[in-house]
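I'd like to ask some things about the structure below.
What you see is part of a larger complex, with each chain still in position.
Lettered A, B and C in written order, each chain numbered from 1.
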Amino acid sequence: MSSIKVGIVLGSHNDLEVMKVAKTTLEELGIGAELRILSAHRTPEEATGYARDAEGKGIQVVIAAAGLAAHLAGAMVAHTILPVIGVPLSAGTLGGLDSLLSTVQMPPGLPVATVAIGGAQNAALLAAAILALSDPELNKKLKARRGDMRDKVLAADAKVRGA
Amino acid sequence: MSSIKVGIVLGSHNDLEVMKVAKTTLEELGIGAELRILSAHRTPEEATGYARDAEGKGIQVVIAAAGLAAHLAGAMVAHTILPVIGVPLSAGTLGGLDSLLSTVQMPPGLPVATVAIGGAQNAALLAAAILALSDPELNKKLKARRGDMRDKVLAADAKVRGA
Amino acid sequence: MSSIKVGIVLGSHNDLEVMKVAKTTLEELGIGAELRILSAHRTPEEATGYARDAEGKGIQVVIAAAGLAAHLAGAMVAHTILPVIGVPLSAGTLGGLDSLLSTVQMPPGLPVATVAIGGAQNAALLAAAILALSDPELNKKLKARRGDMRDKVLAADAKVRGA
């Protein structure tokens, strides 16, 4: 069985359903991943500690998902030089515009690799793309997945053409 | 001379000119204040440490000012139960909408008292209003300041009526 | 029993359900609070009078909640030097962007301590943080509450790790 390469950190247990997709996607690709609930504001020491210890534990990519004033990805990247992927979630009444801007508009020096609002699957695929740089097997799987995606669109196209 | 009651924390030295107004305003009211540059992302330990130690050092209110994905006020409030005032600054191309949402949209449990974009003076006056609850002298000064404000508007009104 | 320290003012009885949380939160912390319905526009004299008399009645913090063109917090702060906390509510079709900007973008001289859209609980906790400056018992309660919050996240984290 694979070791944990990707840490998926959620700011709240409310985000669990949306973000399980990230774990499932990674596992489909044979990438070890763990889900953690660590709040930048409610458990700052644990969140900070997770980021600081991640590299030492063999984690290679951190995915951080949060809504509203989404500081979690930024808090992660402040304590690790590992690539940090931010997933803004739509948690309030503004459709996630708040979490998107809170996640992506990081100041110079501390990048957060931000994906779309609610983009759990894409966060996982971005992590996979990063890991695939040194994992030829994963590289093949990602290419195959692209092929599958393509086939599904072609099949849908064939169906609509036949309709 | 007065001791430090209000800590004014800036995320970057670029914010210094705008935020000096907060210190000046507090000093005009006889409130001891210090300006600090502490980044939630570049010096997270120092920022965290400042928030954690603030109460013990006698600080009663923390003002935190930052632009872009403005996490500083949120990082402060995660480590202190002192009132934290957030000042969103306009630092990028979105007119401060990013910093406003990053500062104000805090999740339940961790309030940031947010003032207007660039609202350095109001941050100081809010801190003063809080301190005035236990400082009758300051209470009087704030009321006098309101009177002065009122007089200036009345004078401008008189001038425009006479014009 | 505790006397009234926090006045929670609503612009409309429609806001009652959302804002009861503020009263409950304050009462959990042993802080006397009253709910009032006072409209900046429909009962301006009463709203104004409430703000003007608040300090004399022993109220120390005013929480004002309103939706749409949310003027209530601003109307309060125009008539008192007490700290005024504004809660923008999502009442129309714009997700509360209107009430957020109407509440937070106050001109220099008159600060409103704005919390998140719909942030009833945070308004209460901010009021508590202000009152705790001169109430060691409350200070302890707030710290304990932070501990509880932390424990809940840790428990959720433990559960997700075990899953």
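In this section, a contact is a pair of C-beta atoms (placed from the backbone, for glycine too) under 8 Å apart; a residue touches a chain by one contact, two chains touch by 3 or more.
Everything quoted here is computed from the prediction, not taken from an experiment.
The complex is a homo-oligomer: every protein chain shares one sequence, and counting across the whole structure file gives 8 copies, of which 3 are shown.
What we mean here is this: only the chains that are shown with their structure count from here on.
When you average the Cα atoms of each chain and compare centres, the chain farthest from subunit C turns out to be A. For the pair subunit B and subunit C, the fraction of shared interface numbers is greater than half, so the two copies use mostly the same residues to meet. Centroids built from CA atoms put subunit C at 19 Å from subunit B. Shared contact sites, meaning residues of subunit A that touch two or more other chains, fall at 12, 39, 42, 68-69, 92, 94. The touching residues of subunit B, counted against subunit A in their complex, run 11-12, 39-42, 44, 48, 67-69, 71, 74-75, 77-79, 92, 94, 97-99, 101-107, 109-110.
By the touch criterion given at the top, residues 90, 95-97, 116-118, 146, 149-150, 152-154, 156-157, 159-161, 163 of subunit C touch subunit A in their complex.
On the side of subunit C, the complex with subunit B involves touching residues 60, 81-85, 100, 104-117, 119, 121-123, 125-126, 129-130, 132-134, 139, 142-143, 145-146, 149.
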